[in-house]
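The structure that follows is given in the form of structure tokens.
One chain of protein is taken out of this complex; the other chains stay put.
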Amino acid sequence: MTGFLLRRLLLAVPTLLGVTVVVFATVALVPGDPLTALLGPGAPPEARHELSERLGLDEPLPLRYLGWLGGVAGGDLGVSISAQRPVAELLGSALGQTLLLAGAAFLLVLAGGVLLGALGALRPNGPLGRLCDALGTLAVSAPQYSVALLLIAVFAVNLRWLPAGGTHDVFGGGGAGDLLRHLVLPAVAAALVPLGLTAKVFRAALSTVLAGELADSLRARGLSRFAVLRHCVHNASPALLTIGGLQLAYLLEGVVFVETLFAWPGVGRLLYDALTARDLPLVQGGVLVVAVAFVGINLLVDAAHAAIDPRVRS
Amino acid sequence: MTLTTKPTKPAGPAGPVEPGPVEPGPVEPGAVRRAPRDVLLLLSAGAAALLVLLALGAPLVAPYDPAAGSLEDRLLDPGAPGHLLGTDGQGRDVLSRLLWAGRASLVGGLVPVLVAVTAGTLLGIAAGLGGRVTEQVLLRTLDVLYAFPGVLLAIAVATLLRPGLGATVLALSVVLTPAVARVAFTELRRIRTAEYLEAARVSGAGGLDLAVRQVVPVVAPVVLVYAASLVGLSVVYAAGLSFLGLGVAPPTAEWGAMLDELRPSLFTHPWVAVQPALVILLVSVVFNTLGERLRRRIGDSGAHLPEAGR
Partner (left out) sequence: MSVLDVAGLAVEYPGGVRAVDGVSFSVDAGEALVLLGESGSGKTTAARTVLGLPGRGARVSGSVTLSGTDLRALDARGWSRVRGARIGYVPQDPTGSLDPLRRIGPQLAEVLLRHRRADGRRAAREAVPALLAEAGVAEPERVARAYPHELSGGLRQRAAIAIAVCCGPELLIADEPTTALDALVRGRVLDLFDELRRRRGIALLLVTHDLTAARRIGGRVAVLRTGRISGTGPTEQVLGASPGTAADAEADPADPAADAADAADGMVAAEPGGRR
């Protein structure tokens, strides 16, 4: 088990390095004068000089990359142009909000995906199963931004049931219930696509197990319907885990749209603001943080996979 | 999964179930009868064709000039006389803009898929037929690109370029190519040991000749079907990039850009503002259904294709 995880960890190192190269390139290769790109056109000469010094712009690219990488490893992601504050600081406070939103959405993804997928697999030809399949397809095809706008139009503007954005009401007192009310719509908007994908994959995996030799031989042992289903779900769970992990990662990118439309103060919204302001250090930092989280989640999925399936361990 | 190999199929019940000499018998009734006509496939193919035709024919069908607004007619709700779907904040006809927007949006959705199919197939075949070193270098590089969530990779690439349709197309091509390359590579590996390939190799067929004459015809159908299921995703990504301001420049109509333009009126005129969102949703459903039905059509040989959601 430990050996397996170590191997996986070692394999992640080149991938992570590759990720940093790509992110570094987005700023290093930006066309035109990088100082103008980084500081904006109207920057005073002393600021330009200071930044040029700090970035080591006269040095060859590989050296600059190494210097930048050293900074990143030490938590230095540069300074945001629009906010004039360290990028790491901005991202740090936003990350908590994003994880809260992504976590809430992930719960919806798992619950809904397993429910739709299981019903689809258990009643493949019945009306209920078909309905579940159709809902899954619809969910997969529902872009976060479309869903977000529709939810706001219907539930916030028209029906006035739920707030259209933010994390708390101005005079709401800031309680957990208030936060929860604000969380519902963005979480649903972020969850639909991954929910649909999870349902599809889980349905396929569970159908395969239920129609296979294992299910028949479990029935032949005289086990109850429930016990047979339990074994089958267990055997379909590695597929659920794999897709679930991918979807958690997918949620991290989906929040760019959802957070923007719901004014949720997370990494996604920060990224949108940075893009609008052409704040390159902030864009770079945001992309890097999410990409590293993506690789990290994949590692966690591998570990969990090994915990479920003894064959993966050996 | 992850870093070395993405799962190319749901990690099944018990891993690979050895086939063994199972008595075939008539256990699969569906295999005996002829497959019925797939109504959903026909419907979605028809709808997709209609969408493309409407975008192409926008100059003929659209009732107004998409860029011309009139100040008296600002923010009319859907159903207003003369403006079936209402008008935007500059008094421009929403229906006309949606029709014209189809051009940029569909280009942004379809062209990256075409690029990815070409580049991905070539890369996949190169990785499959090249030596060990070529294979490893290509696969590792693709892994790195794969390690990025799609939208973020597109953002990273698009920030390098001047905002515009070209940036969208290029960014999405970079995002989609690794996925196609992986499908092509996996498919190639499935047939690599096939006898006719061996035979061709032994009889001295050169690498390029082998690739073109033997491999492409086998890999192409699977890649094309997979690509069909990428179109919906690509349209959604393209509109998303425009929404983030990385796509077409303002006066041009594009679904994602319209989403952003109409956003301020969401609270006063919600039914105008949600229309681009609904159109993108509809297009996404149409192309995803088409892709899924095509996959089902090729049946078992498509079962190992990854889901299109990356």
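Labels for the chains are A and B, by order of writing; each one numbers its residues from 1.
We adopt the following convention: contacts are C-beta pairs under 8 Å (C-beta built on N, C-alpha and C of every residue); 3 or more make two chains touch, one makes a residue touch a chain.
Keep in mind the model is a prediction, meaning the values are calculated, not measured.
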Contacting the left-out chain in the complete assembly, out of A:L223, A:A263 or A:A277: A:L223
Those residues of chain A which, in the complete complex, touch the missing chain: 212-214, 216-225, 227, 231, 234-235, 308-311, 314
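Basically, only the chains that are shown with their structure count from here on.
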Would you mind writing out the residues of chain B in touch with chain A in their complex? 1-4, 7, 10-15, 17, 140-141, 143-145, 147-153, 155-157, 159-162, 232, 236, 239-240, 243-246, 256, 259, 263, 266-267, 270-271, 273-274, 277-278, 280-281, 284-285, 288-289, 292, 307, 309-310
Touching chain B in the complex, chain A uses residues 8, 11-12, 14-16, 18-19, 21-23, 25-26, 29-31, 137-138, 140-143, 145-147, 149-150, 152-154, 157-158, 164, 193-194, 197, 200-202, 204-205, 208-209, 212-214, 232, 235-236, 238-239, 242-243, 245-246, 249-250, 252-254, 256-257, 261, 271-272, 275-276, 280, 283, 287, 290-291, 294-295, 298-299, 301-302, 305, 311
